[in-house]
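The complex appears here minus one protein chain, its other protein chains still in place.
Chain lettering (A and B) follows the sequence in which the chains are written, and residue indices restart at 1 in each chain.
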Amino acid sequence: MAEETCSASALAALLVGVGGTANATGAAQYICSQLETAALKTADVTSAVDTTFLLFSAYLVFAMQLGFAMLCAGSVRAKNTMNIMLTNVLDAAAGAIFYYLFGFAFAFGSPSNGFIGRHFFALKSIPTPNFDYSYFLFQWAFAIAAAGITSGSIAERTQFVAYLIYSSFLTGFVYPIVSHWFWSADGWAAAGRNLGDSLLFGSGVIDFAGSGVVHMVGGLAGFWGALIEGPRVGRFDHAGRMVALRGHSATLVVIGSFMLWFGWYGFNPGSFVYIAKSYGPIGSPLNGQWSAVGRTAVTTTLAGCTAALTTLFGKRLQTGHWNVVDVCNGLLGGFAAITAGCAVVEPWAAVICGFVAAWVLIGCNILAARFKFDDPLEAAQLHGGCGAWGVIFTALFAKKQYVNEAYPGRPGRPYGLLMGGGGRLLAAHVIQIVVIVGWVSATMGPLFYAMHKMGLLRISVEDEMAGLDITRHGGFAYVYEDEDSHSGTGGGGGVAFPMQTYTKNGERQPASTNPV
Amino acid sequence: MADETCSASLADLLSGISAANSNATGAAQYICSQLETSALKTADLTTAIDTTFLLFSAYLVFAMQLGFAMLCAGSVRAKNTMNIMLTNVLDAAAGAIFYYLFGFSFAFGSPSNGFIGHHFFALKSMPTVGFNYSYFLFQWAFAIAAAGITSGSIAERTQFAAYLIYSSFLTGFVYPIVSHWFWSSDGWAAAARNPGESLLFGSGVIDFAGSGVVHMVGGIAGFWGALVEGPRIGRFDHNGRQVTLRGHSATLVVLGSFMLWFGWYGFNPGSFIYIARSYGPIGSPTNGQWSAVTTSLSGCTAALTTLFGKRLQTGHWNVVDVCNGLLGGFAAITAGCSVVEPWAAIICGFVAAWVLIGLNILAARFNYDDPLEAAQLHAGCGAWGVIFTALFAKERYVDEAYPGRPKRPHGLFMGGGGRLLAAHVIQILVISGWVSATMGPLFYGMHKMGLLRISPEDEMAGLDVTRHGGAAYAYHDDDSPDNAGDGSGGGFMMKTTTMR
Partner (left out) sequence: MAEETCSASALAALLVGVGGTANATGAAQYICSQLETAALKTADVTSAVDTTFLLFSAYLVFAMQLGFAMLCAGSVRAKNTMNIMLTNVLDAAAGAIFYYLFGFAFAFGSPSNGFIGRHFFALKSIPTPNFDYSYFLFQWAFAIAAAGITSGSIAERTQFVAYLIYSSFLTGFVYPIVSHWFWSADGWAAAGRNLGDSLLFGSGVIDFAGSGVVHMVGGLAGFWGALIEGPRVGRFDHAGRMVALRGHSATLVVIGSFMLWFGWYGFNPGSFVYIAKSYGPIGSPLNGQWSAVGRTAVTTTLAGCTAALTTLFGKRLQTGHWNVVDVCNGLLGGFAAITAGCAVVEPWAAVICGFVAAWVLIGCNILAARFKFDDPLEAAQLHGGCGAWGVIFTALFAKKQYVNEAYPGRPGRPYGLLMGGGGRLLAAHVIQIVVIVGWVSATMGPLFYAMHKMGLLRISVEDEMAGLDITRHGGFAYVYEDEDSHSGTGGGGGVAFPMQTYTKNGERQPASTNPV
């Protein structure tokens, strides 16, 4: 194939035999400058395509925040709905400020050491060739997803102030450090490390879109929070048996799950960051990142769908009914698991990934019930447990060709154990699980414990009974009927929670006539 | 641009300049290889932008599944909400597995005969030229849309197992075959058939995004299911008069309709598959992406027509009816969205609204009960859309969307003769026949085996309580202040009580 750039001197050397040297040089320069212009224009359009791809992926990842909000809202009791939705809005809002100020700098502030970045505070000197604004937006959307996971674990019993503190700390410090280790080109365990540096076990950690970096971090933070707070009032009866505290709306859970599914198409395929990149030879419609991006979307879909079906039948055997909320959780477990390996495994392997993820989730839930661990959204089990499985899964099934395409420049690197790539990738991934567990436990554990000791973490039993919305957030989330529509005095003020009895023409019956 | 031709031509020209042939040849080769590199890079870039377009379109089409779920949930009574939402989640989930294993290969497994494809099982030997992963994802999103349509027709009275059976069969077999006929380049009735093969009536069927392939298939399947099951209890009173069984939440209906609208922008414009394709002299800045506009106009016209039509009929302004009208307009324009003018889309939507109103009157007369009007909406308006396309397809747009065969027939009213209409009538007939011949016996068989309909007691109590572990909503729970004492309650209660 041809040389990539036009060399005027090379062309002149060829032309010099044709005629006079001076003219030949001029002709060659002219032709080459034309060709260079064409190449640069193509480079411009390539930047445009890549940015379009990355931006819209970032928008989809952001849409997951709506998914988390609805999933959480539907999974808690009606009396705590305002609280949990507020935390989800603030995840995004406070996360944006903290990630802008220093989170992004800690994560990707290159050049830096392997532990923490130290440039780009408040987007200073952005854009640079590798770090454009769209990249910041994409990473921000990831950071707030991690915080969104945690908020589910400690729902229904946490003080709002505690929430603000942990959320800022997680988005601004704990998560960025982890993402630096595994995703920054400077990170000590990154698979895409700068070419001069040596990789962990000669392999680095292939956590493509963050089963470990995002889901395990969020899930483990939630685990410590939920563990230190203890279960909700009424979650376990006097005999220690688990009591289901059902969420107030399965419809919202389904909305949330579908929005998360929708957003995951930004999360996983979008993590390629560039789409207009050929794997060579150039001009082939098959061998390029565009094909890998599509494959990633397919593996993501298959893993989630397999997990959903497995959960459907598994839970049916366990409980005797077909439960949509469980199916949604299984679905999300499959997605959380495939996130690490989505880009480097075959579609058939994704089916295996989802199948196991469903059983991991079911198993973790049984364990949680046995140890009286209460997580209203199963977030620790789902994101922590299935996330860890996803990290292991990738080390087993990563395919050689795909690994070399996604992480180019280092031929002969290890790949999945079961694909014949040896155990070094698995070793690196075990290290990843260990250090993530260690780091998150060492930072979030003490934070939650300190807040607990200072009385900032858990609300009082009375408040918990009454619900957070009334005690802290100015009222109930739902007002299907309000006083003033019939009294006319306007004095009701809209904090009437009961669903009143209606006659057919829409008037409310006096409450006293109701015998209950 | 081929390397050899470029080099040879340039070498000929350069060889006259000087006696040194070898240098001239070298120079020409050098220049041409540079040009080829440039062309190939542009080709790569073209692939990247096409893939980006197709993938994000597929994501939008997937978002329609959320739309279906919410539309269905809002349109059924609260006691069956969990059931219908579960079916919608499983449409997507089971559909992915079945479409991955064999649906996609039945539909697009090329090369094959005109009836059924037979390659790419479980994505084997993918990707190949023309069939990349993103294409699979896009087609999967279409397949689950068809299954989503059907689930609405048989809502509120169907056993869950029956649902699993029909959904797998539809997504894995019935729908892929139909899409093979009309969309695969091997299909016997495809408008974009492989060059060299003759087209049906010299025209082929122009069902661009699937008024027939998706909507009629889903709608007719639902029709047979609903017909075999019979109406819901209480739907018709002793005198045979229709009784409205209102859905439990208009908000969810609106939410679902808007999500479907949003997703339709992937469904219709996305069906071009490629966006970086010039129709004209290259470098011309306008490459005509009008199908998003025709889609909008048709749906909006249908919504407005329904608004006033229903107002005359019932005396009030009903948002749920307007949403259904809107979706009817979309279902109708789906076939012709890329080959008609915007003004024709308005006609399409206007008629679609009346088609839907008319079919609903017929359904009431024949005591046919479809909780979501899915059969009327998708099959009826879909069939109108197929006819509409045969009437209004514009010559230039047809040639652009289906290139390589000049002088092909186009819309009857646009002066294109009746051959396209003949092909489209054939399409309606074969789709009706095929779906009836496959889904009808399936539903009837399940009915006879007692697998289809739930018992009257269960129907009264609602599917959620009897099969799905409880109602979807729990706005009040008993550990709130009143009865907090025991703390052991834990469950949920829907109360009519005032708390104080």
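Here is the rule we go by: contacts are C-beta pairs under 8 Å (C-beta built on N, C-alpha and C of every residue); 3 or more make two chains touch, one makes a residue touch a chain.
Everything quoted here is computed from the prediction, not taken from an experiment.
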item: Touching the absent chain when the full complex is considered, from B:A122, B:L307, B:A364 or B:V430; value: B:L307
item: Residue of B:S38, B:Q376 or B:T389 touching the missing chain in the full complex; value: B:S38
item: Option touching the unshown chain, where B:A292, B:A364, B:A422 or B:L451 are the choices; value: B:A292
item: Subunit A residues touching the omitted chain (full complex); value: 15, 18-20, 23-24, 26-27, 30-31, 33-45, 47-52, 54-56, 58-59, 62-63, 65-66, 69-70, 73, 81-82, 85-86, 88-90, 92-97, 100, 122-123, 127-129, 132-137, 140, 160, 249, 252, 255, 472-475, 477-482, 484-486, 488-495, 499, 501-506, 509, 513-516
item: Missing-partner contacts on subunit B, residue numbers; value: 1, 6, 9-10, 13-14, 16-18, 31-32, 35, 38-39, 42, 45-46, 49-50, 52-53, 56, 60, 77-79, 233-237, 243-251, 254-255, 257-259, 261-262, 265-266, 269, 275-278, 282-290, 292-293, 296-297, 299-301, 303-304, 307, 314, 316-319, 322-323, 326, 342-343, 346, 460-462, 465, 470-471, 473, 475, 478, 489, 491-497
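Just so we're on the same page, only the chains that are shown with their structure count from here on.
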item: Averaged-CA centre spacing for the pair subunit B and subunit A, given as whole angstrom; value: 29
